[in-house]
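Have a look at the structure that comes next, please.
What you see is the complex with one protein chain gone and the rest in place.
Should a chain be cited, it is by its letter among A and B, assigned in written order, with residues numbered from 1 in that chain.
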Amino acid sequence: MKQTHNIMVFVLSMAVFGLSDLVTELIPDVSIGPVEIGIPYFGFVGLILVMLFNPLYAALGASFGELVFGDLLMGDFGGIGEIDGFLVLFIGLWIAGLLVKNPSNRKMIAIAGMIGIGLDQFMSGALDVMKVGFGVADLEAVEGLPESIVILELIENGVEWLVAGILFGIIPAIYMVPRMYGKIEPLMGIRPREPRDVTIGGAVGRLALVAVIVLAFAAVFAYMSEVMDGTGEWAPDFVDQFGQSFIWIGIGIAAVVALIVILLSRRNKPTGGTSISRHV
Amino acid sequence: MSDIRLSPGSVNPQAAVEILGATFRYPGADRASLDGMDFRVERGGFTAVIGSNGSGKSSLCKALTGLIPHYYSGDLEGSVKVAGVETQSSSVSQLAYRIGYVCQDFENQLVRPTVWEETIFAPMNFGHADYEERATRILERLGIFHLKDRFIWQLSGGQKHITAIAAALSLEPDIIIVDEPAAELDPFHAESIYALLKQLNEREGKTIIVIEHHTEWVAKYCRDVVLLSGGKTVWHKPVAEALSNVEELQAHQIYPPQVTQIAHSLDVGRLEERYPITLEEGITYLRNVGVRAPTNNAEMPASPASEGEVLMRYDNVGYVYPTLDKKGHCVFDKLSLSIRAGDRVAIVGGNGAGKTTLLRMMTGLVKPQQGELSLAGKPLRKMSPEQTAGQVSYVYQKPENMFICDNIRDDIAYFQKARRTDIAEKLTEQLMSRLHLNELKDRDGRLLSGGQQRRASLAIGLSMRPKLLLLDEPTASLDVVSRKETIGMLEKIGDTIEAVVVATHDMQLVAEWANRVLVMHHGKLVADVSPSELFSNEAGWSSWGLMAPQVVELSLGLGWKQAALSPERFLEQARSNRTEIAEVNQVVSY
């Protein structure tokens, strides 16, 4: 019973968020020098889904839909390069969903939305910087390069946050979430979400939120200070290990957090497919 | 869990399905959907379930498949047995071996990309190592093995429906429920589905249960009929007896076949217990009672060439739909026609004949690739849909895609409000009362029944105060009463409307409403005639893949030169001949 509802939420999120991703591909980007201003994705679609349904399954579905519809089926799939994008979007959306207890509270929607999409953008920017650090053998030896990359990423992700998080994020979400609350659920034959539905998950989520923010900050600051203060005498293999560990730390943290929470939420459920349908 | 793999069939040899006093209420609903229902179908039966909207037909299907009570929470009282197994103590997956279900909205039931994947899905999920043989066997039996590698979206509506049946049969259940097999299909495809069900029933002894509004199919294929009302069974009778209860059926908003209606009207004294229910029976019956062709029947009234102002003109218009092989599929080529004020045009033709493209072009949504299209003398090519909107309005086949607001009142007011006109309020009120939408005005369009949705979408179309109204399949998947209602609406449609164009499979609509028929066949306009000309030319309509309403076939079968287009016309014409009336009265009064 519960499991089928979760599958329903997953499938719906995947389909609609995937579709929205296709639509954004149609809207052209404007390039101003090195910075591309376009719509990375329609944040509001993801926010609506995570705020109205089970945030975990909605966020999983949405980020998976982005992969499948927007990239794989369009013949533009970056393979492994997409996995970090998937994880950060998932974490961002999922946390946004956990932060909302009452989907008719507009202030809550706005704050949660800004934090969720902000996290996604921040983490993806940080990962990009790490990738450069990892990919270039002696980054710090090249004058001006680290700074310019950080600046570019800041501008780019800042703009994306404004576009996907505010303009096409919380503004439509503030309008649509309360209107859909209590209206879309009966169409699917499920009960509207209640504040108590997210409390246990919410606690875990907030923990995860804090953990991710702190770790991400720590990682980037540590990395930045090393790069900035570097004397240019690093042996390549050190950079090698250093960068490597950071990419994998980033991805690893995200993966571990996700895994723990999935396991935690699994434990509360009965097992067995047919027996589930019997426990109504 | 091992008993899930039990092969079916080792159960009560008598009843395939047995329901005793079943009561069920959806959580949060104010009334029970099943209210002490009793229902029984013998093994090897071919049973039709009829009843108006809200009579409990779809809840019955969900109870039989076990979705009630395993998927929809709520208390189920009474007993529901499928092939001898109590559904309450079984599970949806176990029941899937005993009963296959094809819902009305079968497009969403197809979950895999190709026909083959769709067919192996269930056997594979249940771990049958021989899933390939199973799927091959079923596809061969249903005659669609050659389609196995096709993508679902490449299939026609009929092929999709057969694929859904194949998927439902993939676990070899003995019982199949099909919800409205004919609703979304053109008559030819519907016929093929019924022929298939009949074959499954006769050759393989499958028990078939269909939910059906169209009693002509019931008469032709089913053996017995169950009438439901308010979640209860009213009666269960053999088909001839059931359909002869004309008055009772009409009280439940069901229309018996046209031949039955005619025979019933002729039987003024209500002396007969049983009326003809199929075309063949009808011809014999009416011959016996002495109905013959009216004397002036040979004359064909000239087709009413409309002299009105030209609203829309197609000049050598061509359109090629892009396809995967880059060659493209030619929808139509060098098409020329004009639509004038006063026209009530029906565009007919099989699936994929280009009817919808033709309609959409008039709104400016689709641009012609060759030729010119003009709206009231102005070239349409340069006009956006927003610009044509004040003059042309288009009502979709799927009303859901027109509901863009929270309730239908806002939906109806949307157009005028967007343009800040001062008539918005007044017009909305007026339309709502004219289309009987006042009680529904605060509801979301998606939650209405099929007929209500159709009325609401019509009101939205009319709210644009167009000169030209375009309707795509306005009667598809409606029950007969809603159909009649919609046809009635079309009769007395808005004051600004100068012409209406309808794309449809529904030949009764064509016969009863249109004054001009355009037949599209293989990308060409093959006929532009009046309905009576069309239906009197049997060689024509049958070669274009159309099927005439039963009353047309009836009058042609009786040797009339000019077909009657509706039962009312049939009775009028039969009576217009004085000797006929005398004979009829004689028959009636003996």
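Everything that follows uses one rule, which is that a residue touches a chain if its C-beta (ideal position, glycine included) is under 8 Å from a C-beta of that chain, and two chains touch if they have at least 3 such contacts.
The definition used in the following text is that contacts and distances are computed from a predicted model.
Hidden chain, UniProt protein name from the list "Protein TolA", "Energy-coupling factor transport system permease protein", "Carbohydrate ABC transporter membrane protein 1, CUT1 family" or "Ethanolamine ammonia-lyase small subunit": "Energy-coupling factor transport system permease protein". Interface note: of B:Y255, B:Y275 or B:Y414, the residue touching the hidden chain in the full complex is B:Y414. For the options B:C103, B:L335 or B:I408, the residue in contact with the chain missing from this view is B:C103.
Summary of contacts with the chain left out: across A:I95, A:I109, A:I149 or A:A164, the touching residue is A:I149. In the full complex, subunit A contacts the hidden chain through residues 3-4, 7-8, 10-12, 14-16, 18-20, 22-23, 25-28, 33-34, 42, 44-45, 48, 61, 64-65, 68-69, 72-81, 132, 134-139, 141-145, 147-149, 151-152, 168, 172, 176, 179-180, 183-184, 187-189, 236, 240, 244, 271-274, 276-277.
Remark: the residues of subunit B touching the chain excluded from display are 1, 4, 65, 67, 71, 92-93, 95-96, 101, 103, 105, 107-114, 117, 121-122, 124-127, 129, 131, 151-153, 167, 322, 324, 363, 365, 384-386, 388-389, 393-394, 396, 398, 400-404, 414-415, 418-419, 444, 446, 460, 464.
Everything that follows uses one rule, which is that only the chains that are shown with their structure count from here on.
Those residues of subunit B that touch subunit A in the complex are listed here as 1, 4, 27-28, 69-73, 91-94, 406, 444, 446-447.
Remark: subunit A residues 1, 4, 179, 183, 186-187, 189, 191, 272-274, 277-278, 280 touch subunit B in the complex.
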